[in-house]
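Attaching a single structure in structure tokens format; questions to follow.
The complex appears here minus one protein chain, its other protein chains still in place.
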Amino acid sequence: MAQIFLDEIAHSYLPETQKEDEYALKRIHNIWEDGGAYALLGPSGCGKTTLLNIISGLLVPSSGRVRFDDTDVTDLPPEKRNIAQVFQFPVLYDTMTVFNNLAFPLRNRGFDKDYIDRRVREVAQILELEPFLNKKAAGLGADAKQKISLGRGLVREDVAAILFDEPLTVIDPQLKWQLRCKLKEIHEKLKLTLIYVTHDQVEALTFADKIVVMYEGWIVQIGTPQELFEYPNHKFVGYFIGSPGMNFIPCSMEDGKVKIGNSLIPVDETTARLANAAEGKLELGIRPLYLNISDTPVDGAFEARVKGVEDQGSHRIVTVDFEGHPLKARIAENDTVPQGKAYLTFPIEWIRLFADEHLIKENKEN
Amino acid sequence: MKKWQDNKGWLFILPVFLIVAFSAIVPLMTVVNYSIQDIFGPGERVFVGTEWFREVLTDQRLHEALWRQLLFSGLVLLIEMPLGIAIALLMPSKKGFGASVVLVTLALPLLIPWNVIGTIWIIFTRPDIGLMGATINALGLTFDHTASGLHAWITLMLMEVWHWTPLVALLAYAGLQSIPPAYYQAAKIDGASAWSIFRYIQLPKMKGVLTIALLLRFMDSFLIYAEPFVLTGGGPGNTTTFLSIYLVKIAVGQFDLGPAGAFSIIYFLIVLLFCYLFYQVLQSAEEGEQS
Partner (left out) sequence: MKKRYIVLTIYLVIIMLPIYWMLNMSLRTNADIMAKLAFFPTDITFSNYMKIFTDPSWYSGYINSIIYVVLNTVICLVTALPAAYAFSRYNFIGDKHVFFWLLTNRMSPAAVFLLPFFQLYSTFGLIDTHIAVALAHCLFNIPLTVWILEGFISGVPIEIDEMAFIDGYKFPRFFFFVFVPLIRSGIGVAAFFCFMFSWVELLFARTLTTTAAKPIAATMTRTVSASGLDWGLLAAAGILTIVPGALVIYFVRNYLAKGFALGRV
């Protein structure tokens, strides 16, 4: 068990790199708490697998250091780092039985036979693999195979962290849910540090205590699912988290209010003050969930035109045209959907302003 | 795997069926004809039953040729398979100029006509003009494959290994290339030694291609003709007279069509037997992978 400290990590796959664009990872500096369940979330190619491989030791970063607790492990090979990794596709030793697969990492480290036997049975019990112990690993289903991959990490008591690289890609949807629960259970029981790479926000939100959102080689935000939803640090987080993503409308400030087209939307004083001082392209962001929409004119509402409705089962998504910008709003299933004209209200507490794609907020917080 | 149930399939295989039937069944029938008749000339033939078979089966020289053949094929496989795997393990795993050079060089011996292979090795091993022959003689050892049966064998084995190990290496290399990198990464994390990686990852993943390599190498070494024909002509004495060489001697050299026919059928049945065994092994290996 260990705290993982990434000290100014940067990585490029090219041998000589000058330009920032060429880095797959750009200056990552943060601490992963012992016993935390982290999800590394981001689109394909954002550098999340690169970061994972740097932590596991499969890659040596171009610059920066990796520390586990107080030990510098940057130059240590993976087998010396006490980490385990579960890959996207099940990696098994096909010719061995499940038992031998689980025993393999211990045998390689020269543990005695009784200890190995006891550990393997313990882990097999946790993972519900006991019935298969004497079967050839090759013949099992994808979910059992991923459990074995995970088990090869769990058998080692000294393991500091288990890293997952999109481990549920090949698993059937209904089994995905079961395996995620199992993971959660194991995390609570064993208090291991888990780092879970995924591009699926549902997976990240249900699995992790803290989500690390990556975008183009940067970590753009680390936070609880709620923090990411309510205070996205960056436009990308707003887009990427939530379904559908946050609405963004270009705007300007006038008289302490947000001006979009001819409409003036009131915001609270602090936000207005910060927005006036901010430089760069100004945008208003609001979650579809918090954008109120009604079919009759209400006080302080703005007129918009309904463009379409999407039924999503438990709720509906209404797309409206507001001052020439498309906006999405989420309404409950039994609410009436406005026809033609609709009236929008922007609750003051849910309005977020972004300057040059970054959230405008007071510096002292966070 | 899913397939359509339809006898229309026969329509598709008809051209192949006809050509191969023309080249295989008709000649095979001819061979059967020979093997049970005594042929004096056109139109003059006598049915002799199993006489030729009895003659061939008790032919001492055929027995010798068969054991010689089995020994040769066995030795060749024993050397070529491990050597080919070792070479494949040494080859660069990443694509690039280096890998291209290695692939092209390896494949080169495979594309040389078989009698030219013989010619190359005559030139290479001759004591007077050959690099190898002259070098060995310069070291004080006498080396002459035209005089010593042992030397002839050594030369043939060298030639065969030189000629065909690249095929095993190429196949093994293809098997290695199909292993996803995650396997090596997982093995690293599990602390596996180089030997464990070979034993538990690389070897199992190469099983399919290695079975094919074994099959092809056994067949072609069992049927070897052109190279020893050019290099040693079956000699000195009969020391390198393998089955094919002996058969051609009987059929073309002595024009004994009857015994040649019977010999052909027995030869064919031996290969067929091995081929069937290998085929069964191959099938069960495939099923093992799928289950």
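Note that the chains are named A and B in the order they appear, and that numbering of residues resets to 1 at the start of each chain.
In the analysis below, a residue touches a chain if its C-beta (ideal position, glycine included) is under 8 Å from a C-beta of that chain, and two chains touch if they have at least 3 such contacts.
Just so we're clear, the structure is a prediction, and the values are computed from it rather than from any experiment.
Taking every chain of the complex into account, the omitted one touches B. The residue from B:Phe53, B:Tyr200 or B:Tyr267 that touches the chain not shown here is B:Tyr267.
The omitted chain makes contact with just one of the residues B:Ile120, B:Leu156, B:Ala186 or B:Ile201: B:Ile120.
Considering the complete assembly, subunit B touches the hidden chain via residues 1-13, 15-17, 19-20, 22-24, 26-28, 30-31, 34, 87, 90-92, 95, 100, 102-116, 119-124, 128-132, 134, 162, 166, 170-171, 173-175, 177-178, 208-209, 212, 216, 219, 222-223, 225-226, 230, 243-244, 247-248, 251-252, 257, 260, 264-265, 267-268, 271-272, 275, 279.
Simple rule for what comes next: only the chains that are shown with their structure count from here on.
Contacts from subunit B toward subunit A in the complex involve residues 180, 182-183, 185-186, 188-193, 196, 200-201, 204-205, 288-289, 291. Only residues 56, 58, 77-79, 83-85, 87-89, 91, 93-96, 104-105, 108-109, 138-139, 149, 152-153 of subunit A touch subunit B when the two sit together in their complex.
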